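As you look at this complex, bear in mind that one protein chain is not there, while each of the others sits in place.
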Amino acid sequence: MTRYILTRLSSLLISLVIASIVIFGLIEIIPGDPAAFMLGINAQEDTIDALRAELGLDASPIARYFAWVSGMVTGDFGTSYTYRTPVTEMIAERLWISLPLALIALALSTLIAFPVGILAASKRGSITDTVIMGFTQLGVAIPNFWFAMLMVLVFAINLRWFSAGGFPGWDDGLFAGLKALTLPAISLALPQASILARVMRSALIDTLDEDFMRTARAKGLTQRQAIRRHALRNAMIPVLTIIGLQFSFLLAGAIIIENVFFLPGLGRLIFQAISQRDLIVVESVVMLLVFAVIVVNFAVDIAYALVDPRLRRKA
Amino acid sequence: MTLLRIENLSLKIRGIPILNDISMSLDEGRVLGVIGESGSGKSMTAFSILQLLPKGSTTTGRLCVDGLDTLEASEEDLCKMRGNDVSIVFQEPMTALNPLKNIGQQVAESILIHEPNTKRSDALERAQEALQRCELPASRFPTTLYPHELSGGQRQRVVIALAIALRPKLLIADEPTTALDVTTQAEILGLLKRLVEEDGMGLLLISHDLAVVADMADDIVIMKDGQIVESGAAASIFQELKHPYTRALYEASSHVPERTQQSARRPLLTVRDVVRDYQLPRRSLFSAPEHFRAVDHVSFEVFKGESVGLVGESGCGKSTLTRAILGLEQIQEGEVFLNGTVIQHGKQMKHSLRRQMQAVFQDPYGSFNPRHHVGRLISEPLHLLGEAMTTIDKQETIAAALRAVGLTSDDQYKYIHEFSGGQRQRIAIARALIVEPELILLDEATSALDVSIRAQILDLLADLATTRGLTYLFISHDLSVVRSITDRVLVMSAGKIVEEGATNDVFERPRHAYTKELIAASPTLP
Partner (left out) sequence: MKTYQNIVLGALLSGIFMVAAIVSFVWIPYDIESLNIAERMRPPTMVHPLGTDHFGRDILSMVMVGARTSIAVALVAVGIGMGLGVPLGLAAAAQKGSLLDEIIGRGNDLVFAFPSLLIAILITATFGPSALNAIIAIGIFNVPVFARLTRGSALSLWKREFIMAAQVSGKNTVRISVEHILPNLSNLLIVQGTIQFSLAILAEAALSYVGLGAQPPTPSWGRMLADSQTMISLAPHLALAPGLAIVFTVLGLNLLGDGLRDVFDPRLRRERT
């Protein structure tokens, strides 16, 4: 087990290093002179020089890369050019919206998908199965931001149960914050839940056809007992893969959904930064998101080993 | 007392008749052998007893297990019966156990289901005893082991342990040793025999292998196409061979094709000191990778016109050696010569050399690209001849190859799924023949076939060898096949050739301990 974790950990580190090189290269090397890029076409030569000095762009790319990375490791993401505030602070503030949103959506999606997928699989071919599969087919096809718009139309504009957007801040109490995140989380979760339910169903059906299920039935277990004791854990292996992938989709989705609901999260931050050409913010937020995705995939790998003894063999 | 009584059982699955008017009975402490080729319905008979049939099955007749008519019984009663009064051991031990639960949990589960008041620790203790009875001593096989840490034979012992944990009255064994090596098979059969004697169980032993059943059974039922062809006491069935199908089966099982091969003293294939090492994954980042030696300094020769057998159990290195001879595998030491020319491993072989050696593989279903028609499949090696052929010449060559293996020239326009297993193996032989090679490697070429088909293919091979002066290297785990068709035999174990000699000498007077064990373990027909 320790060896397994160590190999996964080393591959996590390698992925992080390569990702940081790619991001740094795309943002700071390929455009040529970031200072000129950030200031736009009409900038004066001396303003550009001043910014270049301020950002330390006179140093060699390699030195700048290491400065950037070592800054991030110590929690210093640099200073935003447009806002003149430390990027770390800006990110920390907005992370408190984006992260809860993604996590609530992930929890919702899993809580919906598991029972629905299991029900459909154990009643394979029945009316229940057909209806569930029809709904998930539709759920997979609906773009989450459009679904969000429809929810705003119905629940905020017509029924007035929720506000159409904005975020009161966590200082107004947990309930107010959660209420503001409810519609965004549901619109993020439902399409993902549809995908996950379909995966759960097909993974479970595959497992039901395995030889060991026949052994379980031959021991005297009822079909229901056999599914609960033997099939579910085996079906979890492909499901875990999808949950891992979904986290990165949810993060990306959260960025878009924040736009629908005017939530001041990382998504709004990054689009503002793009339109203001604030490269330092863009590169930090992207790196942070990639970091999150890689860490989640590492967690999924560990979860595999917890489920599957074949991965944690000592030899 | 009668334990199992089946009367006029018929089974249809989605309207297709599978079993037709089956009757048999089994008493406590007796062994009933059910013999049949694939598709005879023997496994479905077993699933009918437990009522674990596929969806859409309809059964008629009577099926009584210890007084309970399982065709009429409620699902609740059936669950009480399964694993408690009647247990089953399946063919495929590699997949019959849940990979995510340890063996103790899986055996203990059998006990806990039927005796829910048992304490978990007591159940585990009894599981340990059951494993012990199946010759998995606690010292070497703690209950915390997972299935992937055990070999096929050991897993089959676990499956048997969970079947007999509650000392059922009836044990069904559905091809319990078909997936296992012959020495392991002998051990498992011995184990089953002992358990039957100790517990006074009835055993329903299902197998395609006459010899396996003949060794074990008191009574025998022979099935074909969902019907019972013949039944009776084991001794009389084999002595009298009344029914023509029984006789055909018996003869096919011990079939020796007629051969008049002329062997010259000219070595065609020379394997000299070949070593194949596999690198194992590193144990830690810093330790040097370890090696597994699959083939360990193997040397032998095959002479022109000879038929040589290479026998060994799974994992002995014979498949690796086969691939190495075919030039498909890197080797670390040694050389392989074909007709005096060295084979360069890991490189594309010269066409003129490649055409002298062809191969026929085991799986009649997996060895053809399903998307090509037969003509294209068997003409695949033709480009080795190096000369451009006209379409007409090519068709004529293909037709000739098909006729040589007993098929018609029109078969070249069909697709492979239109052929049966035996026909496919004929097509595989046609593909090997088409470039008129001198040497053909037969890698378990008859192992996947039913005995009657196998006898026909062996006859075909013997015939081709006589008419075309072919040389064969027969790679197989099946001693009876090797014995029937080879002049000389090589016995391989743990990467080494441990014994070599004329086939009859080796089988009559084995010298090496491993060969002796192998021959003693092979079941024989009375």
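Think of it as A and B in the order they're written, each chain with its own count starting at 1.
What we mean here is this: a residue touches a chain if its C-beta (ideal position, glycine included) is under 8 Å from a C-beta of that chain, and two chains touch if they have at least 3 such contacts.
Just so you know, these numbers come straight off a predicted model, no measurement behind them.
Among A:107, A:131 or A:157, choose the residue that contacts the chain missing from this document, as touch is defined above.
A:157
Using the touch definition up top, pick the residue from B:326, B:343 or B:449 that touches the left-out chain.
B:326
Check each of B:114, B:224, B:255 or B:354 against the chain that is not shown and name the one that touches it.
B:354
Write down which of B:74, B:260, B:369 or B:467 is the residue touching the left-out chain.
The single option touching the absent chain is B:369.
Across the whole complex, list the residues on chain B that are touched by the chain not included here.
Where chain B meets the chain not shown: residues 323, 326, 328, 348-349, 351, 354-355, 357-359, 361-363, 366-371, 380-381, 383-384, 428, 431.
Touching the hidden chain in the full complex, which residues of chain A are there? Just list them.
11, 14-15, 18-19, 22-23, 26-27, 30-31, 137-138, 140-146, 149-150, 152-153, 157, 245, 248-249, 251-252, 255-256, 259-260, 270-271, 274, 277, 279, 282-283, 286, 289-290, 293-294, 297
We take it that only the chains that are shown with their structure count from here on.
Report the inter-centroid distance (CA atoms only) between chain A and chain B in whole Å.
Distance between chain centres: 49 Å.
Within their complex, state which residues of chain B touch chain A.
The contact residues of chain B facing chain A are 50, 52, 75, 79-84, 87-88, 90, 92, 95-102, 109-110, 113-114, 146, 148-149, 159, 162-163, 283-285.
Any idea which chain A residues touch chain B in the complex?
3, 6-7, 10, 210-212, 214-222, 225, 229-230, 233-234, 307-310, 313, 315
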